[in-house]
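Apart from one protein chain that is not included, each protein chain of the complex appears where it belongs.
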Amino acid sequence: MLNFTIRRLLLAIPTLLFISLVIFLLLEASPGDPLADVPLTVPPEVRERMREALGLGDPWPIRYVLWLKQFFWVEPLHWTDQLFGTSFSEGMQRIISFQSRSPVFDVIAQRLPQTLTVVGMSYVVGILIAIPIGILSAYRQYSWFDQIGTFVSMIGFSMPTFFTGVVLIIIFAVNLQWFPSVYDTTLEVTDWDSFLQQARQMVMPVTVLALYNAAQISRFMRSSMLDNLGQDYVRTARAKGLSERVVVLKHVLRNSLIPVVTVIALGLPAVFGGAIITEQVFKVNGLGQLLISAIHGNDIPMVLTLTFIFAILIVVFTLIADILYGVLDPRIRYD
Amino acid sequence: ERGSDGQVNIIMWQAPSTMNPYLSGGTKEIIAGSLVLEPLAGYDTEGNIFPRLVTEIPSLENGGISEDLTSVTWKLRDDIKWSDGTPFTAEDVVFTGEYCMHPEGGCSQLAKFEGVTSIEAVDPHTVRVNFDSPRPDPFSAFVGGQSPILQKAQFEQCIGANAPTCTEQNFNPVGTGAFRVTEFLTNDTITLEANPEYRDPAKPAFATMLVKGGGDAAGAARSVMETGEFDYAWNTQLAPDVIAGMEAAGRGKVSAAFGSLVERIHVNLTDPSSSLPEGERSTRAHPHPFLTDPAVRKALSMAIDRALLVEIGYGPAGQPTCNYVPAPEAWASDNTECLTQDIEGANALLDEAGWVRGPDGIREKDGVRLSMLFQTSVNAVRQDFQALIKQWWSEIGVETELKTVDASVFFGSDAGSPDTLQKFYADVQMYADNFDGTNPAPYLAKHTCDKAPSPANQWQGEGISRFCDEEYDRMVDEIEGIVDADERAAMGRKMNDMLTKDSNAIIPIVYRGTASAHSNTLGGVALNAWDSETWNVADWYRIQE
Amino acid sequence: MTDTTRPDTDPLRAAAGNAATPEGISPPVVPPQPDDVTRSQWRDVWRQFRSHRGAMVGLVIFVSIILFVSVGPLIWTIDPTYVDIRARNSGFSLAHPLGTDQLGRDLLARLMAGGQVSIAVGLTAMIIAIFIGSLVGVTSGYFRRLDAPLMRLTELFLALPLLPLLLLMVTLFREPLSQTFGPALGIFFLIVGAIGATSWMQAARIVRGDVLGLKEREFILAARSIGTPSHRMILRHVLPNVLSPIMVAATLGIATAIITESALSFLGLGFPPDFPTWGRLLYDAVDQMVLYPWRVIFPGLLISLTVLCVNYIGDGLRDAMDPRIRGR
């Protein structure tokens, strides 16, 4: 397994390089313009100057190689400097955002906490409610519980978050005034009060996202459980006199987890990617909002770096999923 | 008393990405920047210039403007201190000029310094700006929120190619304004506190300020007018009934200020047909098959009910207009003919011009059908307008196909994209534009023959309609030389009419204001369309119930 | 050793007659029913499907929705893009049974017209996504050599930023497509292609995971030994056995496609802006939700109902195709 992991990681390097090139070319080719935000009052010559100041004067291979160097060499050096107070990266240009003219990684670091708390929490909550619902729905297939579960999750999945989010805001922020409609990213949790405040502002976005995630995961959980409930080993487990709970939760569940692990692992990079619409509705300003505003502003360094980080996460999480397959099902071996 | 009113919260759903307006040029950055940075002089709500960091506005009378109109001299106030406590001097002004005019800096406000040959510090409190030619209106550099003064001490290292590396400076500039930054999170949140060195010891009334970014216009308006979490929301352009619904909550209201922004339809006078080879589409080499007919253009304009469009799309934040230049007052032509919709008249006009209705109700002449592609950027109000206008045009026998383009593509000037405003691969397109400051002359100058976008200028020209009239070109040359303000305005009005009612190359629709919502407890707000919206943030205060 | 001639007489038939039956015990009475036996598998699936109550209800409602959007406009003939500005924002009335929007366009007509597009886009895009997903998943799971390249490709697609990709697709393909197929159909293909091409990856990963395990099962080996060619193997043995995750992915895919379609119009990628779709009707009405709640409720309801129906139909289909679940 260790070998498998190392081999896959080694293989990941060319894969990722290729992915980064494709992303770069895609961004190059796509018709957006970093200066679209600049008002029409700014004359073309000035725009041209601004474009050159962004480094857009160079041909793309040079910019791509420069970015590679910055990503893989300058940034790590910079972090080393930060950590140990050395000065390797002195005078080296870090990756700079077109929009804010600040280092891309600093902005990402700023955004990471809220994305992780809100989106991450919603993912955890989503999984925590999806798995029991999926299990119970399958075990009691076509019972009223299953029917309601199906109903709610399909509604939850088919209603876009731009709609459910606003409904929640209107009910709970405008009418009932229970929760704030605007997420305060500057809030620091230092004591019980601020913790409560943080909890309050997380309730709505987390609910919206969790519902959406839960709907999807629970459907896969249910179908996978249904496939396994009829297997012979379940009969053996029952013959041992185990309670239904153990039979289902231990024996069937573990065998049913592979497609669910796939779904969850595929969804995890999205946690870091943020939930674009939900973040916008609740003004969470996490990585999703960062990405979308960068894309709209055609902020190539920002989009490229963010997307590339997601690519790394995707590669890592598919690897983790593959490893988990092996852990869940010992018959699947990698060696 | 300074700081007595606690905290004020502003929501800007398009979040500022930097505090330095020289590096962005976007309105949101200018608004954010003007919380901290100040120009020498600003505009008030009427568009009148007034002194901020200077003792008086230079003029011919007080000698501030030289006789030959080639230089302007600013007398700085001597009681101004930067927020770090150091004094504000002429050196800072000179530096700011150098900063923006540096050839490698990519300064987005470079146009403000057009024609400036040098800026010199005559003495610590006097600055002279020299121009290459006579300037009847020299108030461009250092006037208005777009070109505030940066502190030399802070930005000295950030000049030219170094400009983008100065993140700390760009995010936390030292200013002379009412507030200073305590924390800047790009595209997210700015926290500010009252500037202890601000020249008026009683101001600002608020001790701290939070500027929150993100979300959408409706959410921002809601947080001011319905939940009361915020005091001020910038750019809450929403459907009038939605706003009315929110105002009913009684917590706040939306107000509008009118500058020079006009939503209009540009008519393509050249042929955008995709059957033409690339490089010749929408160029003057091929005149448009039917939009070159003045009657058609006029009919298109007559068919539109501008008042209704305003009612549906903008409410109080818009006025129907027939002008390309709607302000300042002296420049606004009394062109009101188009304000009443006249479908019948338009039909008659087309009949007369020989455009006869075919079996499907679409007019045609010599095998040319009046069938058009109408494009605009993605925006709910514009899409409503498109639908309505399409309907009206169908009533005069013109068929319209609608198309929308993502704003970042439409307004981007990527020469490779077929969907940009400048390429204009459509028959008509709608968008809004305005001019800077109070001088419309350069704005009018965009429509000379040589400024039509074409492959020759990498599609960067500004004469979107491909309007070309020698008479007009001549007037553009002339107007810069006219010193007398009234005469200039008169010529401006004439040019405006040539573009609009005479030729209908541009069909103005709505004179748009900028709408912003503010809480009923926030006092001192005076919306200003000529300058940054937060121009008088120092005067804001909390209304005590 | 190709086709050796076989003896004409089939010994099987000869032997069948005298197969041993124990005396004293009557052979089981089995009426031979060859017709019945060879009835197509689909008839059987349909029979099974009919007994699934949820699926039948789903099917009936789904068919009603389809009738509503396809036959409805023939009865309710108001043009969905016709602007009747005097009647704007009106509530329920005889002239406009479901009211009108902010421009006075009839909501009922718009729902019907929008449904055509949304359902067509939803189904087609889902089918494309599921097709690509299953194809990639099955091939990479089944053919070992293709596994690594295809999975890396999947990772690449997962990593690509969606918006720039879509924008690029519009720039590249909008004109050629609308010239070949006409504007409406061209854009339909573009949208469906764009959604399909960007949403197959999850299905691919899930299917691959299942195929990997399935491949080790002995019946696949057995099928190979009786000369089943690969394509038949995949169609007859592999696909039916990975049907249930595919079904789930498909139902979820429809919902995603309908919503994504509305998102695309914000990139200027969608249908012409006055052209209604359910997703866009919903989106456009969100701001006015408090004032005119029915404008969000109707499109929302229709989207959910469609997805729900498809889900139940999918459930029923899966149960009908899975012999082990039958009869439960």
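Think of it as A, B and C in the order they're written, each chain with its own count starting at 1.
The criterion applied here is as follows: a residue touches a chain if its C-beta (ideal position, glycine included) is under 8 Å from a C-beta of that chain, and two chains touch if they have at least 3 such contacts.
Definition applied: contacts and distances are computed from a predicted model.
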item	value
Chain not displayed: protein name in its UniProt record ("Fe-S-cluster-containing hydrogenase subunit", "Glutathione import ATP-binding protein GsiA", "Na+/H+ antiporter subunit E" or "Cytochrome c oxidase subunit 2")	"Glutathione import ATP-binding protein GsiA"
Which displayed chains the hidden chain touches across the whole complex	A, C
Residue of C:Trp42, C:Phe92, C:Phe131 or C:Phe219 touching the missing chain in the full complex	C:Phe219
Candidate in contact with the missing chain, chosen from A:Leu10, A:Leu83 or A:Leu176	A:Leu10
For subunit A, the residues touching the chain missing from this view	3, 6-7, 10, 230-244, 246, 250-251, 254-255, 328-331, 335
Absent-chain interface as seen on subunit C, which is shown	1-2, 4, 6-7, 10-13, 15-16, 18-25, 28, 30-34, 36-38, 41, 44, 48, 217-219, 221-229, 232, 236-237, 240-241, 321-324, 326-328
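In this text, only the chains that are shown with their structure count from here on.
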item	value
Two chains sharing the most contacts, counting C-beta pairs only	A-B
Geometric centre: closest chain by C-alpha means	A
Intercentroid distance (Cα basis), subunit B paired with subunit A, Å	37
Distance from subunit C to subunit B - Cα centre to Cα centre, in angstrom	48
Junction residues of subunit B, two or more chains touched	218, 406, 409-410, 417-419
Subunit A: positions in contact with at least two other chains	31-32, 166, 295
For the subunit B and subunit A complex, residues of the former touching the latter	11, 13, 15, 17-18, 20, 23-27, 103-108, 110-111, 161, 163-165, 167, 170-171, 183, 185-189, 191, 210, 212-216, 218-219, 222-223, 226-227, 229-230, 249, 406-414, 416-421, 433-436, 443, 457, 460-462
Subunit A-touching residues of subunit C, taken from the complex the two chains share	54, 148, 151-152, 155-156, 158-161, 163-165, 167-168, 171, 201-202, 205-206, 209-210, 212-213, 216, 244-245, 247-248, 251-252, 255, 258-259, 262, 279, 282-283, 286, 289-290, 296, 300, 303-304, 306-308, 311-312, 315, 318, 324-325, 328
Touch list for subunit B against partner subunit C, complex	218, 238-239, 241-242, 245, 274, 308, 312, 377-378, 380, 383-384, 386-388, 390-391, 401-406, 409-410, 417-419
